[in-house]
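One protein chain is absent from this view; the other protein chains keep their places.
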Amino acid sequence: MTPNSGTGTSATRRLGVLVIVLVISLALFGLQFSAEDVVQGSTVRIMYVHVPSIWTAYIAFFLTAVCSGVYLSRRQRSLAWDRVAGASAEIGVLFVAVSLVTGSLWGRLTWGTYWVWDARLTSTAFLFITYVGYLAVRRLDGTHRQRARRSSVMALLAVLEIPLVHFSVNLWRSLHQDASVADPNAKVKLDGLMLFSLFLGLVTFTLLFVWLVLHRQRTMLLEDSFADRGLDVAIAERRNEAGVQ
Amino acid sequence: MSSVKSRRTIVVAVARKDLSIEWNSRILTNQVAPFAAIVMVMFAFALDNEGILQRVAPGLMWLATLFSMLIVVQRSFTVESADGALDALRVAGVDTGAIFVGKSLALMVQLFVLEVLLLATAVVLYGVEMTAVGLLEAFVTMVVATAGLGCVGTLYGGLAAGAKGRETLLPLLLLPVVAPVLIGATRATEAAFGSGGTAVSEGWPWIGLLAVFAVIFAVAGTVAFGPLVDE
Amino acid sequence: MDHAAFILGSWIGTAVAVIAYAAWVLRRGRALSKHASTEEKPWT
Partner (left out) sequence: MDLTPRTNDESSVASKKKRRWIPIVMVVAAMSAGGVVVTKFLTSAIDYYCNVDEVGSRAGCEGDRRLRVQGIVEEGSVQQQDGGTSFVMVFNLEKIKVVYAGDPGGVFQECIPVVAHGRVVDGTFESDRIEVKHSNSYVEKNKTRLDTANEEAAACSVLEG
């Protein structure tokens, strides 16, 4: 692999190696070193991917909103902000989906049911479909600037759902438990290595997210400039891609 | 101010134009309404089980409304983009906010007609029994929910108008946004129907939520319709 | 480990989803950048 092929740089490659090391250590701590829970048994191990993935999704959607706000507020509107917003939202949708799936597996073992329509689960499902809609708006026909303006407005509105999702367990009674670490009463309710594993998960997933966003927004830049150059190049590229496969 | 008056004439003219096109084509009465009724009947086939239909009648009624709404919105903008009518109005310097309000009103009228029909279907087909207050509540729910749906439908219909593959894109755009209306209107209608032992009084806060939704999208649509549909 | 299918399933499912997405992004980036000039790749 030559250094300049694809969307990688030496910085992203170093970050990628770090992420791989962290993922391996997360698996060791989450699946091996940390203890079982007194009530849940080993089911608690699902938490080390479930909580970090929804945390990453929150960060992703927050970043989308910040970038959209910057895009709209600058006089010299730069599409780079829009691309970071789009990349971030796409990865956020991926992580909400992961969080919903792992959460329902955990729920089947602990609650005895995959899904209930309580405040937390309903609002999370709502967050998910909202951002699927956001990605659909980005795919609408139009210039890049139109895409950026439409999606920025939508991102700024959609991000308001995040506090609703996060505090839904405090506002209403739900089957889903309250937050254990980010508890308003500031009493951490996890024992030793469980807490460490959870934090390791948060760090790992956050860095993984950064790595993904860096690459995705670069492919988006390429997609945009190809669209600008016109169809003929894109067709040639398609043909080439099909030849490679 | 004279501009307020002229804006009102534009609103009325646009709404009347849309409604008269619909009236002349008879698509709403000959195709969309039968479609919605068939959806309700199919639900009845699928869920023919003691007690279930009465319990889920409100949700089915609103689902059928949303499905029909996708068709109506699609039509409302196919008519515009087919002969470039929207562009003509814009080039003529007509206020886009007024176009938005006019088209929304036309959409609301059509949706309301559909909902009345669906409500009657639910009452007849699913054996729903309502008190007088419940009927009033169902009526208010329909008015407020329709206001919200009309605004959202026009805003997103305008966005998707002329886009490639809009037939499949519009549901993807529209359904996530109207999810709150589905929840709120279903809960309020449940209270009105008294399904599952709910009291009529439980529906009013949901109607409040629907009203908030309608106000947000009415304002946002009036302001943003021009810039979003433009260019 | 009790319920190993669920627990490993959720870990492996997460890994597969993320790796599939990352692989898609990387492959697309590589395919597109073959035809891109240096000015179109400001990170190089």
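By written order: A, B and C. Residues from 1 in each chain.
Rule of thumb we're sticking to: a contact is a pair of C-beta atoms (placed from the backbone, for glycine too) under 8 Å apart; a residue touches a chain by one contact, two chains touch by 3 or more.
Values in this document were obtained by computation on a predicted structure and should not be read as measured data.
Student: One chain isn't displayed here. Which of the visible ones does it touch?
Tutor: Its contacts among the visible chains are A, B.
Student: Among B:Tyr126, B:Tyr156 or B:Phe213, exactly one should touch the missing chain; which is it?
Tutor: Per the contact definition at the top, the residue touching the missing chain is B:Phe213.
Student: If the hidden chain were put back, which of A:Val101, A:Ala119, A:Ala148 or A:Val165 would touch it?
Tutor: Going through A:Val101, A:Ala119, A:Ala148 or A:Val165 one by one, A:Ala119 is the residue touching the chain not shown.
Student: Identify the residues of subunit B touching the omitted chain, counting contacts across the whole complex.
Tutor: Contact residues on subunit B toward the absent chain are 1-3, 6, 9-10, 13, 89, 92-94, 187, 196-198, 202, 205-206, 208-209, 212-213, 215-216, 219-220, 222-223.
Student: Considering the whole complex rather than only what is displayed, give the residues of subunit A touching the chain that is not shown.
Tutor: Counting over the whole complex, subunit A touches the hidden chain at residues 35-41, 43-44, 47, 108-113, 116, 118-119, 160, 171-175, 177-180, 183, 189-194.
The working rule: only the chains that are shown with their structure count from here on.
Student: Give the chain pair, either A-C or A-B, that is connected by more C-beta contacts.
Tutor: A-C
Student: Using mean C-alpha positions as chain centres, tell me how far subunit B is from subunit C in Å, no decimals.
Tutor: Result: the chain centres lie 41 Å from each other.
Student: So the centre of each chain is just the mean of its C-alpha atoms; given that, what is the distance between subunit A and subunit B in Å?
Tutor: Averaging C-alpha atoms per chain gives centres 33 Å apart.
Student: Between subunit A and subunit C, what is the separation of their C-alpha centroids in Å?
Tutor: 13
Student: Which of the residues in subunit C end up touching subunit A in this complex?
Tutor: Touching subunit A from subunit C are residues 1-4, 6-7, 9-11, 13-15, 17-18, 21-22, 25-26, 28-36, 40-44.
Student: Which residues of subunit B touch subunit A in the complex?
Tutor: Contacts found on subunit B: 159-160, 162-164, 169, 172-173, 175-177, 179-180, 224, 227-228, 231.
Student: What does subunit A use to touch subunit C in their complex?
Tutor: 4-9, 23, 27, 30-31, 41-43, 45-46, 49-50, 53, 91, 94, 97-98, 101-102, 105-106, 108-109, 208, 212, 215-216, 218-219, 221-223, 225-226, 233, 236-237, 240-241, 244
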